[in-house]
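Read the structure below first, then the notes.
Omission of a single protein chain aside, the complex is shown with its protein chains in their original locations.
Labels A and B are assigned to the chains in the order they are written; within every chain, residues are numbered from 1.
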Amino acid sequence: MLITRQLRLVPALVRPTARATPWWALLAGAALSLALLRLGTLERPVEPGELVRVVRISTVVFALAAAPLLDDPSEVLTRAAPGSLLLRRGLRVALALPLGGAWWLGTLAVTAGAGPLSLGQLPPGPVRGLTLEAAALLAASVALAAWCSRPAEQPPGGAAAGPALLALVALASQLPAPLVLFATPDDQPAWQGAHERWLALLAAMAVAFALACRDPGGASAGRRWRSRRATAR
Amino acid sequence: MTDPSPTAAPAAAVRADGIRVSFGRTHALDGVSLGLSPGVSGLLGPNGAGKTTLLRLLATVASPDAGRLEILGRDPASAEQRLAIRRRLGYMPQEPGFHRAFSAFEFVDYVAILKELTDRRTRHAEVRRVLELVGLSDQRHRRIRALSGGMRRRVALAQALLGDPELLVLDEPTAGLDPEQRLRFRQVISGLGADRVVLLSTHQTEDVAALCRHVVVLHRGRVRFTGSPRQLAGVAQGRVWRTGEPSPGARVSWRTGDGRFHNLGQAPPGATPVEPTLEDGYMLLIGDPTEAAA
Partner (left out) sequence: MSTHAPPLSVRPVARPTGGRGRPATLPLALAESRRLLCSLPVLCGAIASAVLLLRADGGWLPALHLAAIGTQRSLLPLAAGTLVAANLTALRSRRARTGELETSTCTPAWRRTLAYLLALAAPALLGGVLAVLKLLLLVRGGRAAGTPDAFELLTGPAVIWLAGTLGVLAARWLPSVVTAPVLVVLAAVVQLGLPTKGVQSYGLALRWLVPAVPLEVSPTVEPELPAFLLGRPSGAHLAFLAAAALAVGAAAVAGAGTGARTRLRAGLAGAVALALVACAAQLQPPSRAEADRLVAAFQHPERFQACHRRGPVAYCAFPGYEPWIDVWAATVEGPLEHLPREVARPRLTVRQMFDDAALDRRLARSLGLPDSGNPGPVHLLGVVAAQDPAPDVVPVDMTWPTGPAERDARLALASRVAARAVMRPSPRGEEPPPRCQAPAVVALWLAASSTHGGKEALRQALVTNVALDAGLAPTPELLRASPAELQRITQHRSAISFDPHSGYPVLSWFDPGHEDEGEWGLEEANLAVQLLERPDAAVRAQLARHWDELTAPGTTRQELAHRLGLPPVPSLEELFTRRGATRAQAAAAARAARRQGC
């Protein structure tokens, strides 16, 4: 019932949410990301390993541009409104998805002519894998943005989410062999294992996003449990 | 209306002639001329009257589109003179922002550095002094994000008092303060002495009545009144009366706590006028477009 009532607000919220979303950061990030990709694949043909690295770098740039997606200066006014935080933020993310999809298609298009080993011509495995990585990185960026924008006096929002994402990517690049995330497609077992972990990461980030969008006015699980125990006594 | 005081007015420390400020097609200030002498002056006016714009001009954080401004004998249009003005200026904006991770002491100390109080020991003593002035000595090491709204305004006031400025520009300084704090504020401002210019903008007419030697009323970007609080109250002389029922001839009428109605406007014959307050004069001034500016 609660969900239905929330969903009824969606049609009316689409336009104002679209106007309030900071599109400029995403658009600038997409442009820069694709420009980097083009620059990195200027000398063709490109080796598969190099191509994968360039795509990952451009994905990180776009994911960083998504860090301020959930920044909302009016949040302090709207937090007491019936429209839930999850609804407002979920709507922003949903509205940004087409741009994300367009960016990924642009990535495939830019790399299409990168010689015999372009993304568009690689066997489906690497392309699927890189798509999953991109989705997981963007999910991580949005989840971090959600946590850093938790209703508070002056939440840091994108200012903290960006550097946090960068730190996580740097740490991930140093993971030892059994946990490696940034594998190369020529090492199939490692690639397979890495993308199982990416899938788990994507799911974890989605859950983290949902948790970060809980109603700030509700009692925490710990407090509810303590209250129930006190009542039981 | 000008001040008919028989004593010679002290020389104006702040003078504005024909100041105009526009935002697009909106005239925030439309030919404002005034002079402020040492002492406490109040700036009244409804929302959108141009009070904050005028205060920003006097605080040298904005410049007029037309007109002349002289502050403490200097022209803020010149960069060097503007700097000289700022060395003698304390400003409390209407919506002060804070670095919320700072403690109260750290934030005021930070502003003190910006005000060229470079010697650390002296500066810290000054910071402690102003925080004690506003009653925040005990809270000085708390993070600003942990302070209440009223306490934050006191932090904003404290930083304005740093360095004993000759010109204090305070925009809504008592908003959010409880009566006790407002009393302390009056003590602080009144204790500053008569040798500096204090201009405070407020909606609290009792603060103006209690503190100000001089009042300026702004309305729709123009000066509607400049004079003493008594003269402003005098605008409503004979035009305030009380009845048991709402009076039809009153422009403004409301029920008071004792059940009687307080009426402003053209008193009907037979009505017994009561002594007007500053608020009465202000309300009539703002509500009556025929009341001439000074």
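Quick note on the criterion: contacts are C-beta pairs under 8 Å (C-beta built on N, C-alpha and C of every residue); 3 or more make two chains touch, one makes a residue touch a chain.
Just so you know, these numbers come straight off a predicted model, no measurement behind them.
Q: Given that one chain is not shown, what are the shown chains it touches?
A: For the complete complex, the undisplayed chain touches A, B.
Q: Of the listed residues A:A30, A:V60 or A:V110, which contacts the missing chain in the full complex?
A: Touching the chain that is not displayed is residue A:V60.
Q: Check the options A:A159, A:L175 or A:A200 and report the residue that touches the missing chain.
A: Of all options in A:A159, A:L175 or A:A200, contact with the hidden chain holds for A:A159.
Q: Touching the absent chain in the whole complex: find that residue among A:P48, A:P68 or A:P126.
A: Looking across A:P48, A:P68 or A:P126, the contact with the absent chain belongs to A:P68.
Q: Identify the residue among B:R129, B:H203 or B:R251 that touches the chain left out of the display.
A: Going through B:R129, B:H203 or B:R251 one by one, B:R129 is the residue touching the chain not shown.
Q: Touching the absent chain: which residues on subunit B qualify?
A: Residues 56, 59-61, 79-80, 83, 86-87, 89, 91, 93, 95-100, 109-111, 113-120, 122-123, 125-126, 129, 132-133, 135, 156, 159, 163-164, 180-181, 183-184, 187-188, 191-193 of subunit B touch the chain that is not shown.
Q: Using the touch rule from the top, list residues of subunit A that touch the missing partner.
A: Considering the whole complex, subunit A reaches the absent chain at 25, 28-29, 32, 36, 40, 50, 53-54, 57, 60-61, 64-65, 67-68, 71, 154, 157-159, 162-163, 165-167, 170.
The rule is short, and it goes like this: only the chains that are shown with their structure count from here on.
Q: Quick one: report the Å distance separating subunit A from subunit B, using the average Cα coordinate of each chain.
A: 49
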